[in-house]
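Every protein chain except one is present and positioned as in the full complex.
This part shows chain A:
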Amino acid sequence: MNRIDQLFQNKGKDILSIYFPAGYPNLNDTVPNLQLLQDKGVDLVEIGIPFSDPLADGPVIQLAAKQALDQGMSLKLLFEQLKEARKTITMPLILMGYWNVVFKYGVDSFVADCQSCGIDGVILPDLPLEEYEEEFKVRFEAHGVYNILLVTPQTTEQRMVKIEKAAKGFLYMVSSSATTGGALEQSKEREEYFKKVASLNIPSLIGFGIRDKQSFQHASSFSNGAIIGTAFINALTSGTAPEFLDSLL
């Protein structure tokens, strides 16, 4: 069974997912970061594949990705770093990246390397669902790699039905119309959107704007848990990642 399904089966709520870019803050920090996150009790990790032009991300993630790239990070190196990680890391792992990097790497090599490194799912925000289903789905599924899909407050009812049907693992519920790193606004409209997504026949995690225990708990009250990215990167940058994780858990 895919580790993502296992996680949602064993722990239905308050699932904490953390995002950080591979090779940050130092080139070889990828696996030590994973170990820290697992030791602190994080449930799920999204490892960012650094990209020069991350459209859906705010300045903090773009800057961290740029630093990683400048240090020599690449998708090829990431797979090398992850080769031995599964000896100690048991959490589900997701790679998050932009389509150009995956396409350039070669889709078949990418999914094969995901499988051999024990990657359970991928988030590819700029790969449209239609293109995925038509051209790539069979290849992803042959390697047991889940394509995690996003929904946003702008996603229409009709499209949500389509996404629900195609979704695997969980839905990445984007909290608001913004790039990553903003604040989570609380409004009645927002809560109704959260409830609508939560009522779908697939678990969901809320991301974008989750930055501390309070916003994590607020988001978790509407979903199966939440994703923290920018705030964790800030903690990595300032060398306070362990303390930050302690404050959450």
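One rule holds for everything that comes next: a contact is a pair of C-beta atoms (placed from the backbone, for glycine too) under 8 Å apart; a residue touches a chain by one contact, two chains touch by 3 or more; residues count from 1.
Please note the rule applied: contacts and distances are computed from a predicted model.
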Candidate names "Na+/H+ antiporter subunit D", "ABC-2 type transport system ATP-binding protein", "Tryptophan synthase beta chain" or "Stage III sporulation protein AE"; UniProt protein name, chain not shown: "Tryptophan synthase beta chain"
Contacting the left-out chain in the complete assembly, out of A:Q71, A:Q115 or A:T152: A:T152
Sole residue of A:L36, A:A178 or A:L200 that reaches the chain not shown, by the stated touch rule: A:A178
Missing-chain contacts mapped onto chain A: 51-53, 55-56, 58-59, 62, 66, 69, 74-76, 98-105, 125-128, 130-131, 149-152, 154-156, 159, 174, 177-179, 182
